[in-house]
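Missing here: one protein chain of the complex. Every other protein chain is in place.
== chain A ==
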Amino acid sequence: MVSNAPSPPREGATRPGEGPPRRPGAARRRSTGLRNGRADRITLALMLGVPALLVVGLVWLPAMVTVALSFTRWDGIGGLETIEWIGTQHYVDAFTIYPPFEPALRHNLVWLVFLFAVPTVLGMFLAVLLDRELRGGSVYQSVFYMPVVLSLALVGFIWQLIYSRDQGLLNAFLAVVADAPPVDWFGDPDINLYAVLVAAGWRHTGYIMLLYLAGLKAVDPSLREAAAIDGAGPVRTFTRVVFPALLPINLVVLVVTVIDALRAFDIVWIINRGRNGLELISALVTSNVIGEASRVGFGSALAVIMLVISLVFIIVYVSTMLRGAHR
């Protein structure tokens, strides 16, 4: 819906970037013939114009400028006249001569695959188990989605207490049980990504469970009854009847998971600023832009790669949501 949105009606409509609509009162209203006075029209224009200005000015416009900057060389501090146009050089550089880029892409992909393979599947499974009358069901639910209210930065902190090499629970436990040498779970570049993923998955599972619980409650009970009458067991009922009926929720979960995997940032930044085994595209952008080097153009090129990937899924999300909203 973002890229192929229909052009707005000429009268009274506004396009993003054009500020408040000039003649809102002229737009087609669903009300009867009562017309708004002049003061009302100004009020309406402001009520939509101010929020639109904020969203366009602080989100969409900067996003577009980032795209433009990705084709330039600029230190970000000097005047705008010091911007030098260099075409696609940064993109070529990212893929050829920037060592952290390839691992970052790989880690984001591992992140995504892991989120789908473990927390998403587990979250859906828990939702299916909890979607029934069950003693203590709400207690189970609360426990599973409690981590959702914690920030990912704090999740990193809390798991540090378990993962720490010298003071963490895990090494203390392994030393007692298996006499194992201490492992630096967050520091060892071969394993720290997976250690972080366990912590991130801990938080993601509850969110997915919640989305599926809402989705399952909205599934028409008669569908299940019909399946039961036809002799389908619980597994067959779920795979053949309930799961297909969850299509909108499945799309939302897909998008939420992809966007989460792409935007993952806080937890790796708080552990080691996204280095040494924890490279992620988001962290590379941040360190290129606010780091000492301040490579604005290059950081922007990396950000555009993030932007393009997420836009694909944002379009899926927005069209799903709006289709549902206007049925």
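In this text, a residue touches a chain if its C-beta (ideal position, glycine included) is under 8 Å from a C-beta of that chain, and two chains touch if they have at least 3 such contacts; residues count from 1.
The definition used in the following text is that contacts and distances are computed from a predicted model.
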Task: Undepicted complex member, UniProt protein name, chosen from "histidine kinase", "ABC transporter permease", "Cytochrome bd-type quinol oxidase, subunit 1" or "Iron-sulfur cluster assembly scaffold protein IscU" - done: "ABC transporter permease"
TODO: Check the options A:Thr82, A:Ser142 or A:Thr239 and report the residue that touches the missing chain.
DONE: A:Ser142
Open item on the list: Tell me which of A:Val92, A:Leu109 or A:Leu129 is the one touching the absent chain.
Closed with: A:Leu129
- [ ] Against the chain that's been left off, what residues of chain A make contact? List them.
- [x] 1-2, 5-6, 8-9, 12-14, 16, 24, 27-32, 34, 36-37, 39-40, 43-44, 46-48, 50-52, 54-63, 65-66, 69, 76, 126, 129-136, 139-140, 142-154, 157-162, 164, 167, 169, 172-173, 176, 202, 205-207, 210-211, 213-218, 221, 224, 248-249, 252, 255-256, 259, 262-263, 265-266, 269-270, 282, 285-286, 289-290, 296, 299-300, 303-304, 306-307, 310-311, 313-315, 317-318, 321-322, 324-326
